[in-house]
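For reference, the structure is listed below as structure tokens.
Of the protein chains in this complex, all but one are displayed in their positions.
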Amino acid sequence: MPDDPLFLDATPATVGYTFGGREPVATIYPGELVRLRTWDCFGGKVTSTDDLPSQVCQFPYLNPVTGPLWVDGARPGDTLAVHLVDLTPVGEVGWSATFPHFGALTGTPTTAMLHPALEERVWQYRIDAANGTVGFTASNGDYTAELALQPMLGTIGVAPAAGEVRMSIVPGVHGGNLDTPLLTAGATLYLPVGIDGALLAVGDGHARQGEGELCGVAVEVPMDVTLTVEVIADVPTSLPRLETDTQLASIGIARPLDDAYRSAHADLIGLLADLTGLDQLDAYQLLSQAGTARIGNMVDKQYTIAASLDKSLLYGAEPYRGAHRRLRALGGRP
Amino acid sequence: MPDDPLFLDATPATVGYTFGGREPVATIYPGELVRLRTWDCFGGKVTSTDDLPSQVCQFPYLNPVTGPLWVDGARPGDTLAVHLVDLTPVGEVGWSATFPHFGALTGTPTTAMLHPALEERVWQYRIDAANGTVGFTASNGDYTAELALQPMLGTIGVAPAAGEVRMSIVPGVHGGNLDTPLLTAGATLYLPVGIDGALLAVGDGHARQGEGELCGVAVEVPMDVTLTVEVIADVPTSLPRLETDTQLASIGIARPLDDAYRSAHADLIGLLADLTGLDQLDAYQLLSQAGTARIGNMVDKQYTIAASLDKSLLYGAEPYRGAHRRLRALGGRP
Amino acid sequence: MPDDPLFLDATPATVGYTFGGREPVATIYPGELVRLRTWDCFGGKVTSTDDLPSQVCQFPYLNPVTGPLWVDGARPGDTLAVHLVDLTPVGEVGWSATFPHFGALTGTPTTAMLHPALEERVWQYRIDAANGTVGFTASNGDYTAELALQPMLGTIGVAPAAGEVRMSIVPGVHGGNLDTPLLTAGATLYLPVGIDGALLAVGDGHARQGEGELCGVAVEVPMDVTLTVEVIADVPTSLPRLETDTQLASIGIARPLDDAYRSAHADLIGLLADLTGLDQLDAYQLLSQAGTARIGNMVDKQYTIAASLDKSLLYGAEPYRGAHRRLRALGGRP
Partner (left out) sequence: MPDDPLFLDATPATVGYTFGGREPVATIYPGELVRLRTWDCFGGKVTSTDDLPSQVCQFPYLNPVTGPLWVDGARPGDTLAVHLVDLTPVGEVGWSATFPHFGALTGTPTTAMLHPALEERVWQYRIDAANGTVGFTASNGDYTAELALQPMLGTIGVAPAAGEVRMSIVPGVHGGNLDTPLLTAGATLYLPVGIDGALLAVGDGHARQGEGELCGVAVEVPMDVTLTVEVIADVPTSLPRLETDTQLASIGIARPLDDAYRSAHADLIGLLADLTGLDQLDAYQLLSQAGTARIGNMVDKQYTIAASLDKSLLYGAEPYRGAHRRLRALGGRP
């Protein structure tokens, strides 16, 4: 393990647009604190409200991810635990936009309609880290509002199994564009290792987002990310799972939302039963009364829902041999 | 307006299984405090864990609603505001169950599968009003858990327009089995008046439920309900809307969940734009960052999602001419 | 049974807009030939391409059905077999239209979008019974095309069970707006009797339609209908089923289409197994290779798919005790 923490800047050499299919740009070691920077989803090309993404960006090359990082010791069949120690937006502005034929309330290439595209428009947000706010200004009229700053990562994933390569804008079992607001500092994400070295990459920082990412674009910011990882050997994972100090979640990824809801809950029921000894129907019943189900996005090629439960229901039982607790300690946050 | 508050008990004469198609059992007046009792969704027929609903209940006669109540002055084209002043579970136990071919993780008559039904099982919950808890006991093993008591009404609605009559277990534009956890004491629900007198009915009390009502059955309890209404004349409503002291919500009702999400947000965008002067795209953008989307149920013939926003974003503007504020004052709760 | 065949004209007294909730306008007897006329879905109010439905029709009062007819001897728990002896479009023109926010390729109240409505436009079709054609003329340019005349009934149903009343534009287990192109002369439809007398009503004649009724409106015509019925006592039916001389079908009714597909096939597998003695998995396998699945509509509040099989696979076994064969003979068609 190296003496100095890695810092990986976001440069054309260190970012890409896929999970899988690229050579690692660095090697990281379990337990090491890794710092890296991510570009915003526009690759930094939107710098004023006149910069329409469809003109300044080169489709489909959106949503750059920094990496991939070779994780020392990770092998197919393992689970990679990625703990987010810190997420700090870079700079004092964030950007959002409506895109042509992208979003939950517009015709898209799949939910195809005969309507012309909605107007493409860009909004600039003010990031005030000191006050913990994100400032919205209407494009028409003088309405403004201050929202809570809640930094999160939209996209985090590894190379898929079976030789697949997916665009970074697609969520899947390998992670990717999960867009779940639970992915904040202090959270640990569990992903299935698909190939040797896992090939972790992250990007798509959000200063905040609403549930479902309604128009398809959050408050997009470059982000300084501090993370650390653990490899849980020989423990497979079927769906991305997420753990915080208080919550345990399974992330369903599917269309329609119904199936994201179903797969997330089926996975969480299995996990709850394993950790508590409840039988399947008892776990189903308990989650029916105690579960939450937060919509991540309903705009990508696959939609996401995080089904979660309060860890007090686990009476101290820990998934993945306590990986979150150990990584939390390494992160050094209170 | 009468001197004494109405109290309407739940009896075979005062409960029914439809919205529309029944004669009013009482008349209520705007501003009057109305107290009534509701049966649980099983009509009180489940009294032990040996009482399997498929045996003790007579399908499809589930989910009884108390009423309907003729609302003085309500006419088609008006909106009925129903404010829940108090919800008190009756007794010290609640019931839940798995039903054959009902729930989110089983084949159903529409999401038809070739699998035999899951096991039918009944759970008894302990309602502890003093401590504010709902106690779960596993049917196998010795696992128990205390969950927070969060009384809500699953079903509240009026007679549909255009002569339709719907079973009480179905949610729709007329309200019905909305199953949204936001429907607690202190909330005001806005419903479109479909026929003269509105014909309000309520039922299906829950001591609490998880998001999406995973197995299709919450912690079902009889409930003492105190409510009061206001008729907002000549103001139509397209979807049920809900207001609390801090939140404003539109309730989308559709399958798949995608469409519940879409219709709820499209409605809330229109409402937000009307109340603030934001143009449609600004409202779309703001809600994309600031909105929440809570799944009510994903188990009925139609699914529900409540899209909501924090009322601080309205800067004091009030929907429905301030009906919630007036009804809140009438309710006399702090 | 009366001597002369009934002829029931379509008049304000004999048409309505619901299944259930109305008094019978006539009594019919099993085996009797019944003749009646239906209005087109616009109630005859569209008479030129300048008559925009949103202006000349009074929403939601569309899709009038002639009836209801009291069927002598029909009781809940029975199945009503309705055989279409003849369907003859009335007159020489048919009408179609785009409606605001209705159709498969536009935002609708449930698949809500922020787009303004598509243009509302009306098309007149020429019905040429002698040549068996339906003539399309483009509204812009000089393109014309002759399509095959294939008269069918869009809407046929009985009063729902459990006291429900549904608008005639909604399909359901009770039948209603099924919009399946299989509903032509020579077909027998099987519906569950929900209340005494069944209360059959029919309407929404189509000179023809494409699969899925893409824009939501077929070539709409008034229709002269000759039908005859049989009551199959004490045989319940879960989904509408349809039989012709060569095909046997189950009609799935749900959203999304996936569930219409699933429920139709699950029902047809059960029927196939019952009639042939195949076990469930063998019937599943056979239908996987031999089945067809025709989309009725993807535009109404519920979508429909008819799963069907070739009756040669039944080796002479007959559903419903041979009702189709008997009714076919009564119809007197070759």
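The first chain written gets the first letter, and so on, giving A, B and C; residue counts start at 1 in each chain.
Going forward, contacts are C-beta pairs under 8 Å (C-beta built on N, C-alpha and C of every residue); 3 or more make two chains touch, one makes a residue touch a chain.
Everything numeric in this text was worked out from a predicted model, so none of it was measured.
S.K.: Pick out which of B:A74, B:L87, B:A112 or B:A159 touches the chain that's been left out of the picture.
M.R.: Checking each option in B:A74, B:L87, B:A112 or B:A159, the one touching the absent chain turns out to be B:A112.
S.K.: Just to verify: which one of C:R22, C:H101, C:R208 or C:K301 makes contact with the chain not shown?
M.R.: Considering all chains, including the one not shown, the answer is C:R208.
S.K.: Which of C:A129, C:L147 or C:A162 sits in contact with the chain that's absent?
M.R.: Considering the complete complex, C:L147 is the one touching the chain left out.
S.K.: To test your reading of the contact rule: which positions on subunit A touch the chain that is missing from view?
M.R.: 17-18, 20-21, 60-61, 109-114, 161-167, 238, 252, 254-256, 259, 262-263, 265-267, 269, 280-281, 284
S.K.: On subunit C, what residues meet the omitted chain?
M.R.: That gives, for subunit C, the contact residues 96, 98, 104-105, 118-119, 121, 123, 125, 134, 136, 138-141, 143, 145, 147, 208-219, 255-258, 261-262, 265-266, 269, 276-279, 281-282, 284-293, 295, 298, 303, 313.
S.K.: For subunit B, which residues lie in contact with the unshown chain of the complex?
M.R.: Considering the whole complex, subunit B reaches the absent chain at 105-107, 111-116, 118, 256.
Basically, only the chains that are shown with their structure count from here on.
S.K.: Same or different interface residues for subunit A and subunit B, judged by whether over half of the residue numbers are used by both?
M.R.: Both copies touch with mostly the same residues.
S.K.: Roughly how far is subunit B from subunit C, going centre to centre by Cα mean, in whole Å?
M.R.: Result: the chain centres lie 34 Å from each other.
S.K.: Just the number, please: Cα centre separation of subunit A and subunit C in whole Å.
M.R.: Computed value for the inter-centroid distance: 48 Å.
S.K.: Quick one: subunit A and subunit B, Cα centre-to-centre, how many Å?
M.R.: Centres of subunit A and subunit B (C-alpha means) sit 33 Å apart.
S.K.: Specify, in ascending order, the residues of subunit B that touch 2 or more different other chains.
M.R.: 255-256, 262, 265-266, 269, 281, 284, in rising order.
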